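Notes to accompany the following structure.
Missing here: one protein chain of the complex. Every other protein chain is in place.
Showing chain A:
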């Protein structure tokens, strides 16, 4: 996929009508293409079937291809496995925050004193933000060597990601109440972590340092190298003080054999190093290893700032410079002092893009900057002075945040970072900005009555549904969508296949969890039919019973009836018997099933009879037959089939099995049957035409024999 794809899902947001992007769809077939077919599969996957023109040449056997296109357009920066890890990891923080939100809402209904914006709520939001942030770092750990290499000025940190950078911006501006007081310094830290992300499109201070680091190994006299001074000044401009001091201490004048001759030079270098390390910073604290002196209160900071600047000015005017023999050292150090004094020209030359210049302004020119409006104005100025070579999604986002333009923030998140980002960042955004809260929770007619917050969650859920390994987490997001969430969830569950048992059970579990009874019975119905048609009749009946599908179960019971009177193999009988068992003997199905149970017993005993010998089995069978014929449950249409089935018993060689009473009973039943057959609505049993006469004959013979015996 070429690089034009911006990495955003197809989410509707208001923008002027733009020309749609055209993407290539690779199918690998030889032209001509005759037709295209389309079908939406899971979530956002579109399947396109490409048909070739059926032609005469026999060399090419391929008639077409089915191609799957994923429309979530994620960039290549994050691997599939990594993305799944992030998706899965975000579920708990999101769910926890929603449940806390719900309990807050119900509390505020009870007592009007609690508002969603009180202190406890901020803690929850920050906790949520930190949980998400921890998912976004890269997994590669740094191996710290035991011996610190003095020439390693730039630590080999794990590769930062754009996503984490974006998240931290959102966190600093919207979630972290504490850092609101010292936002400029917060941005200094941010740039220190993420400046390398801009190196792909242009030169940055970070890339300059990386290049210099490579040369450092081979340099003999470091202070002669003009790059040394340039790199140090640039690093100083963006506030990477520890790196600057480390580099300064590599100056040749520190070497033991040089110390004697270059005392003044060394003194000057050290003086600058000390000044740098004592720079006042308008922030509560610094990370270990970082340099500067922290001040929380503005008056204290101002006093220290004046004092520090005075010290720099004094050094600037000192007479020691004349005594400094090394020209580059003199020039370089004085340049650095100029930076510290806030010389705009220097700062402009030494920084590579507007963000670095912006940071430099905060550090050396306007350390008292407070409030988004003034920060935004300054940003605009810096952009004009030092525009970036190419637009970067992080910059777009930052401008939107500074400009307090929620729609731009959302658009940039969506375009640059995708639906995951928008869905999860909205939580932070709505907490940190009243404007965002109103905008995102307003119900819009254009969207069918839902809010933007819900829309984005629905879109994200669809993205999750596109992959078989993430669809199960979509329900958690869908249940937080009050209007259309359930509808989409039902559709999602309905579209899952039923042929794999594990998947089916998982699906039903989700239905149970969210009380989607109609969906679950529908799924069970499909599973029942699937099993029934594929020969797994037992499973089929089981699922249909679970689904309480009366229509189909009744039809199955009817089918069971059809087997009555037919000769079936042992194997089939066992299956038939098992199904009767499963169907149970509910009286609901017209008393029929009880009959089937009795019939089953009768049939079983019939099968046990061995030819010729009068065993208990034969007598048992006769008993069953008689009780069946006497039982009012037995439908009349089965009398003849039953008797026909029992011909073997009726024509017993050894001795007649039925006594006079029994034979008479059966003959009477036959008589009843003959009369019934004259009625117009009588259904003829599916038997050979001589069945009736054979039975009549057998019974008559039997009567004769028993009468003789009993005499």
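As a convention for this text, contacts are C-beta pairs under 8 Å (C-beta built on N, C-alpha and C of every residue); 3 or more make two chains touch, one makes a residue touch a chain; residues count from 1.
FYI, contacts and distances are computed from a predicted model.
S.K.: Looking at UniProt, which of "NADH dehydrogenase subunit 2", "Protein SEH1", "Phospholipid-transporting ATPase" or "Creatine kinase U-type, mitochondrial" names the chain that isn't shown?
M.R.: "Protein SEH1"
S.K.: Among A:226, A:487 or A:704, choose the residue that contacts the chain missing from this document, as touch is defined above.
M.R.: Here the residue in touch with the unshown chain is A:487.
S.K.: With the missing chain put back, one of A:61, A:257 or A:710 would touch it. Which one?
M.R.: Residue touching the chain left out of view: A:61.
S.K.: In the whole complex, not just what's shown, which of A:128, A:532, A:576 or A:595 touches the removed chain?
M.R.: Answer from the full complex: A:532 touches the omitted chain.
S.K.: Give me the chain A residues in contact with the hidden chain, please.
M.R.: 1, 5, 10, 12-15, 17, 20-31, 33-52, 54, 60-71, 73, 444-450, 452, 458, 462, 465, 468-469, 483-484, 486-488, 490-492, 494-500, 503, 518-519, 522, 525-526, 529-530, 532-535, 551-552, 555-556, 559, 571-572
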